[in-house]
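Missing here: one protein chain of the complex. Every other protein chain is in place.
All chains are identified by letter, namely A and B, in their written order; residue positions are counted from 1 within each chain.
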C-alpha cells in the first residue's frame, strides 16, 4: 500500500480514481456527485488541489481534516456558494445528475434548489418559525394551498425533530429559539424544499453536547431520504454518523474510505496521525 | 421523485427575470441620482458662468461744465443709455477731485449697463430696437465687448446688476466663520475630550450624549430663533452682525465638531494611553501630550467639514438679520454684514432678470469654496489616515 499518496491519485492504490478504497457493504452505492480533478484558487493561492471523489446517494459522507485544509471550501463547491467570493477561480469537474455544475450553462439557483446547505452558525431568517420554513417552498411553487403549506411545515419540523417543541409557537420569531433548536430549524428549512443533497458545514460546532447528539441522531434518520455531506472537526462525530469519510490535508484528499476502515485501519500515515490526535 | 435541473431551470425563468429587474431598477436609481447631480451642475454652470463676463463699452467722455452736476452730460446721448448709471454717478466726483479734467475729452472702456450685457449674452433684455441697432453697430466696430468681470469680485451689493459683486458678502463670510470657529472649535474639542477621556459613565454623561446627537438633527431655523431671542433680544448683541451670526452658527457647528473629535479620539488606541500612564503622566498630561496630537488630523478634518456646512447655512442667518443690503466692502464684527449664501438669497429675490446670472455666479463661487474645503478635508484624512 502506497503510504504517500501521489498528488494526482487521492486514494493511494485505489482501483478507480475517486472511489473509496474499501466499501461499506450495507450502504447503497448509487452515485450522487462525481468530482474529478477539481482545483480551486483564491486569487494566487491554490486552496484545492486535484480532488477526485465520488459521493454516494443516501449516505452520510464526512469530510475531516485540520483547519484550513479546504474541506469547507470543497463543500461550497458542491452548490457553488463559492460564486459569492469574487476572487475565486475553479477548474475541473463536479458532476451531478450527468451535468457539470460549474458549467456556465448551469443555473446555480437550480443547483442550490437540489443541493441544500446547513451552516456552521444557525442562521434563521428574521421571520417567524413558520415563515422560516414555508418561505422557500412557497417561492418554489412546491405548495399551492394554505393547507398544503401547513402540512409541509409540519412534516419538515417533524423530520427535523422540532415539531413537538415549537408546535405551539409557530408564529414566534425563529431567533427566539435556543441555538440547538435554531440549527434544527435551519435543517427543517433545508429539507422543506426537498433537495437531493444536504451539505452541512460543521453543523454542531456552535452547539452544546445535548443539541449535538440530537442533530447527530437526526442526520442518521435523514440519510434515508437525502445524501448528506458534512464537514466536521469532531472525529468521534464522523465515526458515529458517517458511512464514508474523506480526510483532507493542505487542500488534497489524502484518504477516502468507508468510515469503519478509516478509523480502525487507516491506509495513510497522515490520516492515522490525525485520527490518533498527533496534530489537528 | 425530485425534479431534474432542466425542469427547475424552466420554472426559474420568471424568477430570474424578476431578480434581474431589481438589479436594473436599483442601478437606474443610482444613475438617476447621479443624473440629478450632473443636471444640477450643468444648470448652475450654464446660468452662472456668464456672470464672470461683463459687457463694457468704449465711450468718448467730454468733461464739460454740465458733467460736474450730472455725469450723463459727459456722454454722447446715443450711448448714455447704454452705460451703467453707477459710472455716470462717478463723473461729478471725478471732476471735483481733479478740476484739471474739466474741458478735456477722453476715450475709455466703461461698464455697460445690465441690459446691454444681457443683450450681448443673448438673454432677455429691455433694449428697444434702436438701442439694439446701436449696440450691434458698436459691437461691429469693436466698441462694445464682453470682458472679464472684475467688478463681480471687487465690489459689494448694488441695486444695479452690472455693478453688484460678492466681495462684501465674501468678507462677511470670512468674519462670520472666524467667530464660528473661535467659539465652536475650542468648546467642541473640550466637550469631546471630556466625554471621551474624563467623563464617568453616569446619567449626566448620557444626557449630554443624547443631547448632542439631537442637536445635530434640530432644524437650523430653530437656531436662528435662539439667536434672535437670546443673543439679540436678551444679550443685546448687534443685529445683522457677523458676531451674532457667527455665534448662532457656532452652536449649530458644535455637534459636528464634537462628534468628529470623539471619533478621532476613539481611534487613538488605548495602548498609547497605557504607555503614557505607565511613565507617570497624569490624565490631563496624557490627553494633552499624547492623545490630542495623534487625534489632531481627524479633529481638523471634522472641523473643516463642520465649517463648510456652516458656510452654506442661510436660514438661521436670515432670522438674525444677516440679509442686509451691504454695498460697502469692509471687514467688521459688529456692524451689519451679509454672507455669501445670504447674498445669493437676496439676489435670487431681485425682480431684475439680470440678477439671475449674478445669483448663479455667486452660487458657483460658493460651491467652489465648499468643494475646495471638502477636498482639503479628504486630502487631510488620506494623508494622515493611520491604521493602528
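In the analysis below, a contact is a pair of C-beta atoms (placed from the backbone, for glycine too) under 8 Å apart; a residue touches a chain by one contact, two chains touch by 3 or more.
Heads up, the rule we're going with is that contacts and distances are computed from a predicted model.
Asks: Looking at what's absent rather than what's present, what does UniProt name the missing chain, "Dihydroorotate dehydrogenase B (NAD(+)), electron transfer subunit", "ABC-type quaternary amine transporter", "FAD:protein FMN transferase" or "Phosphate transport system permease protein"?
Replies: The correct option from "Dihydroorotate dehydrogenase B (NAD(+)), electron transfer subunit", "ABC-type quaternary amine transporter", "FAD:protein FMN transferase" or "Phosphate transport system permease protein" is "Phosphate transport system permease protein", the UniProt name of the unshown chain.
Asks: Check each of B:27, B:49, B:133 or B:182 against the chain that is not shown and name the one that touches it.
Replies: Checking each option in B:27, B:49, B:133 or B:182, the one touching the absent chain turns out to be B:27.
Asks: Out of B:59, B:291, B:323 or B:337, which touches the unshown chain?
Replies: Only one listed residue reaches the unshown chain, and that is B:323.
Asks: Would you indicate which residue among A:36, A:49, A:99 or A:140 is in contact with the undisplayed chain?
Replies: A:140
Asks: Which of B:45, B:348 or B:380 touches the chain that is not shown?
Replies: Of the candidates B:45, B:348 or B:380, B:348 is in touch with the missing chain.
Asks: From the list B:16, B:137, B:159 or B:274, which touches the chain that is not on show?
Replies: Missing-chain contact among the listed residues: B:16.
Asks: Given the full complex, what residues of chain B touch the hidden partner chain?
Replies: Output for chain B: 8, 12, 15-16, 18-23, 25-30, 32-34, 36-37, 40, 43-44, 47, 186-187, 190-191, 193-195, 198-199, 207-208, 210-215, 217-226, 228-230, 233-236, 251, 254-255, 258, 282-284, 308-309, 311-315, 318-319, 321, 323, 341-342, 344-345, 348-349, 356, 359-360, 363, 366-367, 370, 374.
Asks: Name every residue on chain A in touch with the hidden partner chain.
Replies: Per the touch rule, chain A residues meeting the hidden chain are 79, 81, 84, 109-114, 116-117, 119, 121, 123-127, 135-136, 139-140, 186, 189-190, 193, 199.
Quick note on the criterion: only the chains that are shown with their structure count from here on.
Asks: Report, in whole Å, the distance between the mean C-alpha point of chain A and the mean C-alpha point of chain B.
Replies: The mean C-alpha positions of chain A and chain B differ by 62 Å.
Asks: Can you name the residues of chain B that touch chain A in the complex?
Replies: 2-5, 8-9, 11-12, 15-16
Asks: Could you list, by residue number, the parts of chain A that touch chain B in their complex?
Replies: Residue list for chain A touching chain B: 97, 99, 106-107, 109-111, 113-114, 139-141, 194-196.
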